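Selected chains from the complex are presented in situ; the others are not included.
Chain naming follows the written order as A and B, and within any one chain the residues start at number 1.
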Amino acid sequence: MPTHTVTLTNVAERLWLDEFSLAPADGPKLAGSSQWSIKKTTLRGGVTSGVDVIELDNGALSVAVLPTRGMGLWKGQYRGIPIGWKSPVTQPVNPCYVNLTDRSGLGWLVGFNEFVCRCGLASNGGPGNDVVLGNNGDPIETPLTLHGKIANTPAHRVDVSVSDEGPGVLSITGDVDETMLFGPCLRLSSTLKTEAGSNRLTIIDRVTNVSGQKGELELLYHTNLGPPFLEEGSRFIAPVADVAPTNAEAAKDIDTWPVYKAPTAGYIEQCYFFDLHADDAGETLVLLKNAKGDKGISLHFNRRQLPWFTIWKNTQAEADGYVTGLEPGTDFPNPKSFERKQGRVVELPPGAIYETRLEIAVHDTAAAVSTIEKQIQSLSRGRQPKVHRDPIAKYSPQ
Amino acid sequence: MPTHTVTLTNVAERLWLDEFSLAPADGPKLAGSSQWSIKKTTLRGGVTSGVDVIELDNGALSVAVLPTRGMGLWKGQYRGIPIGWKSPVTQPVNPCYVNLTDRSGLGWLVGFNEFVCRCGLASNGGPGNDVVLGNNGDPIETPLTLHGKIANTPAHRVDVSVSDEGPGVLSITGDVDETMLFGPCLRLSSTLKTEAGSNRLTIIDRVTNVSGQKGELELLYHTNLGPPFLEEGSRFIAPVADVAPTNAEAAKDIDTWPVYKAPTAGYIEQCYFFDLHADDAGETLVLLKNAKGDKGISLHFNRRQLPWFTIWKNTQAEADGYVTGLEPGTDFPNPKSFERKQGRVVELPPGAIYETRLEIAVHDTAAAVSTIEKQIQSLSRGRQPKVHRDPIAKYSPQ
């Protein structure tokens, strides 16, 4: 049987399914699992009204995708282990209820509760002024808001597919336009794939500059984890070439940068910027493991696509959102004007496509965690990380 | 028969009823009235699209509640007498069409037409800058918009209940989250109750600080009335300890502060701040009565919960919104930074709950109005109000 594809949303063609579900009874048999399913629903009530959710279950690993929130991954589960975190914002928020300019450009936080949330596309990072061209070609200074617009832009085309190739592959593809007249015109075409019965998800994103002029791209994957992967004594493991605290607060705990604290009321976020080693093809790997080392989540990506890496340690009280972010990106999440000066903003010619691939794998045994650790060690090839005790000028605005 | 409860909305449980109605034919018999009903619908069209309305009728008094607008009370009716006012904004506005930052922080007025509208929860009052903590713990100066967010935040859980206890009790409970990462995290759980056949509504609100850190609360009930309660010669009656005009405009008419004008094109709002007497338990009572004294609305509340009181005289032309606001609150509706300096902002420890109770009663005979007036007199116990002829420093920013 060939790939079975169903369009859930296609605005241009006026196609729309309010509800959808597919499971082995109606779809192909997959070698990897007989328990897979894909379900789509539209949520109602509160700020969640109108949010589409697609729940993809490969039989072992499931994830809820939010087309209404830029194809973000809300939360998941692997063999009974929850994946994600508990934000004070408990349900998915329709972007129509998010004012990104709120609280001096921090309004993005009113809708933030995803496991994987893209930051971008024209900009990401902290709020800050930038100079852009207005309608009449003159430069205007304009405030950019935290982490850009893509996570608050609904997809206009969404397909789901099932293929019986190999173990069987389930996928969701969504297109999201971040376009305007006289402004950035970027189109995200995102595919999320998973093999039936597997412990991993792959995100393949293609961002096209659909403008007739050159454009800029900033893209960062805000991958967020709470318990049970995050707990007191959890560790971040990576083939670190270089690590620097982002500010004085993070510098205070530079000696324990890879280790996480228990939930701590009043804890102030600490972030660290990284340059990572990779293999000759640019492939690299990072891991968050729990204290005992029998649960972990690894991210596998390519430095040529996502050259910079950030961790966000936010071990606040559970009520405030006990979480860490593992964040591969085209840039560091600083205000865009700073990143541009450092050469960390991607320039895209008219029609050009920027492709990224991010694989997320869940490990629920000590053996599996240990295997990943060894792979990371082999990427380091014995080189010691250079640890900057203070923020460095190339990474952090002064 | 025990209490009959139906969940209309529960986002977390994915429960949602588009339409609902309950009346004696399907529900319990109530001693107080055989004419009660509860109906819920979702409005469509214009800026009203997606607004839920619950119409609660106790057989004599009815009120339309708006879960989509923070459980506000849109308008009501008592034995044929309309309760509320005519705003230039004629229908309920879905908050997705309200930009609170519009018109220098006055955007709230684009959706304002309720009979009872909560102002809060993190702040209320006029727009003004405040210093808050940003994501990285540093203070940032941020503009707070008029009357805060709660009236423009949809409820995520809504139940209705009918109990045959006593005369029979109808109620609606709604939960509204005003939360964000790195910001205020307050949850309103609001219950509106009314006895079958009665002339009164009771609002019981519980605001919980769901954060792991201390938080601040400002809560004010903007209770708004037009004709027939408001007309030329209508009077406001209260057990006044202290009254002060809020600004020079209000000071002009300090001699007639309790009396209302006819609709007056070009009238500029006049507001007065009050300290009210109460009984030993803190209970107090205020009244708006019409010129003839045969129609009135009274508010009954507790000074320990709602210590400060404001009236808003806005006797503009009818087309512009001829209305007065009777406003019990935790604070005066000044910019929050001023109220904090004056000690009128509530501090809530983590997990703490602040409870308020506001009873609104409608009186349609001279005898009933007169009874309330006597109760107010007895609260004053012959003490004369102290009338400040000019704004005072403790109440109004200079």
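Just so it is clear, a residue touches a chain if its C-beta (ideal position, glycine included) is under 8 Å from a C-beta of that chain, and two chains touch if they have at least 3 such contacts.
Keep in mind that what you see is a predicted model, and the values were worked out from it rather than measured.
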Entire complex copy count, 2 subunits given
3
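In this text, only the chains that are shown with their structure count from here on.
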Taking each chain's centre as its mean C-alpha position, how far apart are chain A and chain B in Å?
41
Flag every residue of chain B that touches chain A in the complex, lowest number first.
9-12, 14-16, 50, 95-96, 99-101, 132, 134-137, 140-143, 153-158, 177, 179-183, 185, 210-213, 350-351
Which of the residues in chain A come into contact with chain B in the complex?
41, 43-50, 87-91, 94, 96-97, 99, 101-104, 106, 109-110, 112, 126, 146, 247, 249, 263, 265-266, 268-269, 316-321
